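For this depiction, one protein chain was excluded, whereas all remaining protein chains were kept in their positions.
This part shows subunit A:
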């Protein structure tokens, strides 16, 4: 299951769509060119990650955060990406907040149903729910 960085590519269909939307109508792209862009995109991620990680380490943090990625963009001379990225991030944060609150409402309902059970069971369920939330956070990323 070990994947080498070279093996990790991004879905062709998505890459193609992004390219097509960036170019005027009627413009085509050869398979080789699309493939090369896809590989370049993977390299971009790897390079940006490495750059961002340097900023995290400078800040003595072990977790890469959004700010590190933005700093990496400036470092890589893609400053013009920073403003649109910040906008996207705002939308994303609002989205995530909405999802969390929806989940909490669901949990609250589950709670009131479980209050009928014994206390001990409740504590166990609390722990399970916390783990679940963490997992859900992981899964939410890929939504």
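Basically, contacts are C-beta pairs under 8 Å (C-beta built on N, C-alpha and C of every residue); 3 or more make two chains touch, one makes a residue touch a chain; residues count from 1.
In this section, contacts and distances are computed from a predicted model.
Candidate names were "Glycine cleavage system H protein", "Electron transfer flavoprotein subunit beta", "Transmembrane and coiled-coil domain-containing protein 6" or "DNA polymerase epsilon subunit 4", and the UniProt protein name of the unshown chain is "DNA polymerase epsilon subunit 4".
Counting the whole complex, the residues of subunit A in touch with the unshown chain are 1, 3-5, 8-15, 17-19, 21-23, 26-30, 32-33, 36-37, 40-50, 52-53, 57, 62-66, 68-70, 73, 76-78, 81, 83-85, 87-93, 95-96, 137, 139-143.
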